[in-house]
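Below is the structure I would like to discuss, written out as structure tokens.
Every protein chain of the complex appears in place save one, which is left out.
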Amino acid sequence: MEMLERRRFGLARFRTLSPAGPGADPQQRAEENPGRMLSRPEAAPKPRRKRRFSRLTLSGKVGATLLAFYVGVTILSFFWTPYDPTMPGAGMPYEAPSLAFPLGTDRLGTDILSMLMMGTRYDLGICLAAVFIAFSIGTILGTIAGYFGGTVDTVIMRLIEIVQAFPGLLFAMLIVQAAGPGVVNVIAVLSFVGMPDYLRLARAEIRSRREWQFAEAARLVGNLWFGVAFKHLLPNSMGPLLAFTSLNAAFSVLIIGSLGFLGLGLSPDSPEWGNMIARGQDGVMTGQWWVSLFPGIAVLGMTAAFYMLGDAIADITDPRRRR
Amino acid sequence: MRHYPADYPIIQVRNLRKLFPVRGGRKLHAIDGVDFDLQPGKTLALVGESGSGKSTVARCITRLVEPTSGDIIVHGSSILELTALEMSRTYRLVQMVFQDPNASLNPRMTVRGILEEPLKLHLNLTRAERDERLRELIEIIGLTVAHLDRYPNELSGGQRQRIGIARAVAISPEVVLLDEPTASLDVSVRGQILELLKRLQQEFNLAYLFISHDLQVVKHMSDEVAVMYLGKIVERGPTEEVFSHPKHPYTRALMSAAPVARWGGRRERTKLAGEIGTPIDPRPACRLVGRCPIERPECGESPMPLRDIGGGHQVACPFHQSIQQ
Partner (left out) sequence: MSDVILEIEGYSGAFRGRESGEMEPVLFDVSYRLKPKAITAVVGETGSGKSLMALSVLGLQPPTFRRTAGSIRFKGEEILGLDDRALRRIRGRRISMVFQDARAALNPVFTVGDQLADTDRLHSGRSRHAAMAKAIEALRRVQIPEPERRARQYPHEYSGGMAQRAMIAMAALICEPELLIMDEPTTGLDVTTQAEIMELIVDLAKSRGLTVCLITHDLGVVAETCDEVIVMNKGRVVETGATEQIFTAPAHAYTRRLLAASQLGEEGA
């Protein structure tokens, strides 16, 4: 069961349990006798807006710390880097890691450490932007589709299925080739690719809660559809969505890196890590191992951090785990 | 509190029908032609078992579920054609208390948030006026101001139901639909909630539609009772009268089956054969066909309308006299 749940990118583990609906009879469901546990939202403890650090598992804490580190480096990179990452010739070309250049220099003599630091702006920045946009649009559309059902739902779902028909990376490559390089384009493509999963999750959660009594009560109190959907239903559905953002981020980092590696998406000089890995390829064969390795570790680290954090959040928000 | 002439119906339900489509092009007749009025200060009880359609009636009146045909008239005008916005204004007059206090309160909102919401959405009050109203409400239902900052899961079942009631009366409605309000509560708490409801009714001259399967509670709370079976009303009348002289075979079966918490040995039961009939594409005949102890061939030929038998008492069975008392 554990194995099944940890399927990579699988959405299965993010679904909350829908209430057991005895019988397909709509009349019966409305008439279900008292005393039965029908359609009750899981007894939630006080809502925690901020995930408490101490409640994470060990790997979650490691992931969170690692991410904090990356964020710190990003911020730092705006103020200071050991050398200017855009200036070639800071040191000798292909200098091995040393005290002066802790991670060595590349073919043009640019300091790799500085490039890595600046690279976080791209890899982390683009990733977070894309996740945020995908989350927002996906959740909103999913909520609408889940709440209304019927034609609205069908139309939205068919469109999403078209998007999802393409493998993420391939799609990203195609679009970026067509639209041209640039940070904005990459963010746009990534958001597009990441959105359907949020949409499906939100839709499923909203759908399962739509018939619950507190949703009916919300309508009676005077809310119009958006009040019921966004003020009442959605906040109760956030758990799986939040848990998914982390994994979405991990996936996005890999796509950014892959695009960079292939030379797509960003200008060829940018210190994006994938790009750096690509540029250091020749070096691997001739013994300059550090040029590709360190950006590779950077990517690995960030992906791992997101995965660990995501797993921990999913555990916390999992309603099957009695809190 | 507005005053109305005696017998003025705030809500009139006329020939209400609700059909749900079922696989195979068939229709489930959840409600099949129901009429009644709701008057200020009076309680009409809808009694029935599962499948009777009683809960669906409440949802149709509030249009949480759209009626298939028939009419719902509030203060003289139909509400079936109203837009969503106009409907939400109608909710100022007609409110509902739900069955399961665990499921009907948003678990992520504090009590304050839950009670403020109707105030914010319907009334234009200043912050101070809202706080004042909240304080009034919380006192009326017998809780304290300290409870305002708690979450529903920190309260007991009885307390949660009180919040549900407070939410319903927050904006001074005229009609409250109560869908099994005490079904999920312990017996010891039930009495207090019913007392609260009675008090509120007297104080604000509320019209109640009390939906329940519990005959004892219905007898305690209502002025008039209507017994439903498979979407139709089979008997109705003043509570006193219907309870002491039930006429319809189904009503008799129901009343004789309801256990009484009193030492007195077992009673004679009017029994119904078989299981409840199907609400899917039912034949246009008396719904009790196949189960009725006094069934005759005529019963399967045409539907049985409600007939007056005097004193406001109506029965949908022309042969009711043939049951032994």
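What to note about this one:
So that you can tell them apart, the chains are marked A and B in the order they are listed, and the count of residues begins at 1 in each.
The rule is simple: a contact is a pair of C-beta atoms (placed from the backbone, for glycine too) under 8 Å apart; a residue touches a chain by one contact, two chains touch by 3 or more.
Just so we're clear, the structure is a prediction, and the values are computed from it rather than from any experiment.
When the omitted chain is restored, the residue from B:272, B:304 or B:317 that touches it is B:272. Within the set B:14, B:42, B:112 or B:219, the residue that contacts the chain not displayed is B:219. Residue-level contact of subunit B with the missing chain is found at 49-50, 157, 186-188, 190-191, 194, 213, 215-217, 219-220, 253-254, 256-266, 269, 271-272, 274-276.
FYI, only the chains that are shown with their structure count from here on.
In this assembly, the C-alpha centroid of subunit A lies 48 Å from the C-alpha centroid of subunit B. Those residues of subunit B that touch subunit A in the complex are listed here as 20, 28, 30, 49-56, 59, 62, 64-65, 84-85, 88, 91-92, 95-96, 98-100, 102-108, 117-118, 121-122, 151, 153, 164, 167, 180, 183-184, 213, 279. By the touch criterion stated above, subunit A contacts subunit B in their complex at residues 25-28, 30-35, 38-47, 212-214, 216-225, 227, 232, 235-236.
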